[in-house]
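Removed: one protein chain of the complex. Kept in place: all other protein chains.
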Amino acid sequence: MSNITGWAGKILRVNLTDGTFKAEDTLKYKDFVGGMGIGYKVMWDEVPAGTKAFDPENKIIFGAGPLTGTGAVCAGRTNITSLLASNPYNAVSDSHMGGHFSAEMKYAGWDAIIIEGKSPKPVWLKIENDKVSLEDARYLWGKGIFLTTAFVAGKMPKGAQVAAIGQAGENMVNLSVIMNNGSHSAGGHGGVMGSKNIKAIGIRGTLPVHIAADRRDWLEVDKEMMAVIGANNNHVVPSTPQPWAEYNAARSRWTATDGLTWGAANPPVNTGTCDPHDLNSVGLRTQKAVFDHGAVAEQYTVRMGGCHACPIRCHSTLHIPKLEKYGLSPNVSNTCVGYSSPGGIMIQGHSKEGEEGEGTMMSKAVGAQLADDYGVWCNYSQIGRDFKYAHESGILKKVLPQEEYDSIPWDLLEKGDPEFLVDFYRRITFKEGELSRLGEGAYWVAKAWNFGDDYWNSSSYNMWSKLGFPKHHSNETAAQVGSLINSMFNRDAQCHTHVNLTGSGLPIEIQKAVIGEVIGSPDALDAPNSYTPMNEYKAKFAKWSIIRNCLHDSLTLCNWMWPMTVSPLKERNYRGNTSLESQYFSMATGIPTTEAELDLMGERIFTLHRALTVKQMGTVDMRNEHDPICEWVYTINPDMQPFTPGTQKMDREDMQLAFTMFYKEMGWDEKTGAPTKATLIRLGLRDVAAELEKLGLLPN
Amino acid sequence: MSQDEKKGLLEKTSTRREFLKIGCKSIAGAAVSMTVLGFLGYSNAADVTGFPLSTGLLISDASRCTGCRRCETICTMFNDGKTDPYIARVKVGRNYNFGRDNITAAYRTNDGVFGNFMVAADTCKQCKEPACAAACPVGAIEAQEKTGTRVVNESKCVGCGACAAACPWAVITVDGETKKSKKCVLCYQCVKNCPTGSLKLIPWQEVKAAVRRHA
Partner (left out) sequence: MGDHKDINLLIGEAIRLNTINIKLTKAEDLTMEPISLKADEVTNKLEELTKIEGYEDIKLLKGKKTLYCYSEKHMTGSYAKLLVGVEDGDLFALIADTIRNDSKIYPRTTDIKLFTKSPYNFKEKELMDILGQLMKSEGYEDIKESRASNNALYLYSELHLSKAYADSLTEWIEVTSLECP
């Protein structure tokens, strides 16, 4: 028996071109932790610059990590790394999905699955422990994700998990997803699977995941974790006054209160007071249906749902009989943008029929189910905003042929009838007509349809970067900290380290004190909507936020919850425990690793991402080619100045200083923001430095 | 016990399988139905033969189970020092996507995450006349003296799997690594750690009270 713990020890390499499989040694990648780390290393080593997302030379890596499947709290994420078709350079990105897929990978004995080449005909990948085969998918091709999952699961032992693409991925729509467990989707890479003719992965595992530590030590850490954990997004105060709480915050996701129920459960489940010491009510803290849809959703709420080994349960599941009117199942599940994005496509508002908020809920529920079955992504809700701009500016009328324009059910849109979405998502999925170009992603749409400066420069359209992605907890979240974070990736930043703190609901002095203890000074964080000029601690905070995000995507842990920066406990002065990742890692792998040592591994992974971006963009000038922010960030609130209470309008010079300070923190060239040879070597990326040097892509 | 008596028990149990599957769905909250109690051998509370009764009945309330599978991971970490849902003594992962039964065309409205979202854990029923114990050729499944909990005596267990084949609930499994049978010992870790309070231990007193109410 292998002595490897934490990790399963094996990586599955699948060559679709010749239908062969290879088991490789995970520990080759142990310096990259797992998940995202393995993904980026494989991309660096094996995918040449200039490769496009849908080329057979591209690879797609499904990654689990040493904590996945151990039952470590919130260790249920699957990281997927590949090239991103919606990015102008098809640069590398990671997408993630929750659910149970990566846990099942570990139980089958695999830390990662590398898929390369292209199958000559549609296949699905079947994995039962170490039994691997490619199965005929010809009867699945053209089917939605739900039916595909049922079919694949039906061909496998009970308990199998299935990751699949829908017709959108098959058709290589840029904005397409890979989905598991019905509502957990990874955005942007569906088309990569489609381009390779692989429809789904079905996996069943019956093996254990071992840890190095004694079970009692592990369970002690589990106890600590459950003591400090909050609600969804690690919000640690309730949204209404509760007897156990000193504080409360209207927008906190700790929405439980006596009388707020899962109304469609039988019998209805009362969320109740949810004292933070009560282990049996952690999953009741967030009534996400009401949070996402308003009070009207309470009666339709069957229960909450979510990922493997996570007690938070941040997906809502709804039973809405009216959905059948649209040819859909009455049962729908999702969370956050999975609902709000389809809602955002109804650019002229929602039906006022029925109870208050019912029309809006119907739009979101109809759209969510359609998107989840077709497997359509949204570029973090940008598809709706692109549609809005194109329509309101008159561009759509210009670029669509008359016949196509007339065929679009504009009357439904005007009425707020979600029947519109049935038509819209079909067009996007099957690339019907010019409208479907919206599925290419903001950069390509804006280019093809010649969007004006007003698209990029108006805050209404949320565009963060000329590379075609919107903001995601940016300047409005800790000013320069959020802004820096948002500029660092090749798509919308999926980092919640910083926003979990600012949204935690705690008074600002406590937040500042806590982050001060982590970063080195409370100056790392400003009061909401009242920010101050840049300082080095903000750069450190941005770095720490991203590093933890990368670590979580490699371990795999949920960054929508981790790190445990704060806790709901008055007796702890609301302090959490930021060493829990390294404690879990040490215990699982048997490699004693301090908090700082693990953070260094995160730094390595993130710098590798930067190196990949430099390589794929063919330039070291990240400051001017990759990192710039759209103008509106500097021009909103025209009557106000930056650094005054009431605005998160940024200052150009201050942001340039922010970038400089951030580059310095990362050990990147302060002028260009490209990784330096010295830093790459310090981080154990000597081979990366060598290749960049050969390509002339090291900063001077 | 003679071979004939054992066989009789097994046959009795296997004809129960269909009923028990229906019985599964009726377990919710403390109001355990007469039908279910009957199948477990508790139709007459006074009629105690063979094994003494255990402390109570571990159930999973389907109205509250959200399929997080924390019960599975805690169970095996606590009892086996590893994470191994396959041998977890409470099993929910296998019901997660499509419910307990085989996938049908009505999967969008049947149990499971792809349907009506009903998920519940399968728990050891601490049966009055445990089929696992009856099937065991070496008598490795015993009732604990004080609590009546049915447990596997690992020093006797030979890992043959007869118990796993006999259990109508399929909650007892042989550990592929240790070759020992693993079954619920009512350690309560799953109950303590269930984040929604779906897993509950119904003490025998309350089960008996339910019998009296329905009688």
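Going by the order they are written in, the chains are A and B; count residues from 1 in each one.
Basically, a contact is a pair of C-beta atoms (placed from the backbone, for glycine too) under 8 Å apart; a residue touches a chain by one contact, two chains touch by 3 or more.
If you're wondering where the values come from, they're calculated on a predicted model, not measured in any experiment.
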Note: the excluded chain touches shown chains A
Per the touch definition above, residue among A:Lys52, A:Lys570, A:Arg652 or A:Arg686 touching the missing chain: A:Lys570
Looking at A:Pro88, A:Pro409, A:Gly433 or A:Pro507, which makes contact with the chain not pictured? A:Pro507
Which of A:Leu16, A:Ala249 or A:Met622 contacts the chain that the document leaves out: A:Ala249
Which is it among A:Asp111, A:Asp292 or A:Asp669 that touches the chain not included here? A:Asp292
Please give every residue of chain A in contact with the chain that is not shown. 240-247, 249-251, 257-258, 292, 336-337, 340, 471-473, 476, 507-509, 527-530, 570, 640, 644-647
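By definition in this document, only the chains that are shown with their structure count from here on.
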Chain centre separation (chain A, chain B; CA means) in Å: 38
Report the residues of chain A in contact with chain B in the complex, numbered from low to high. 1, 69-71, 100, 103, 107, 146, 149-150, 153-154, 158-162, 181-183, 205-211, 214-215, 218-219, 222, 226, 262, 265-267, 269, 279-284, 302-313, 317, 319, 329-331, 333
Would you tell me which residues of chain B are touching chain A in their complex? 28-29, 63-70, 72-74, 76-78, 80-87, 93-94, 96-98, 102-103, 107-109, 113-118, 176-177, 192-197
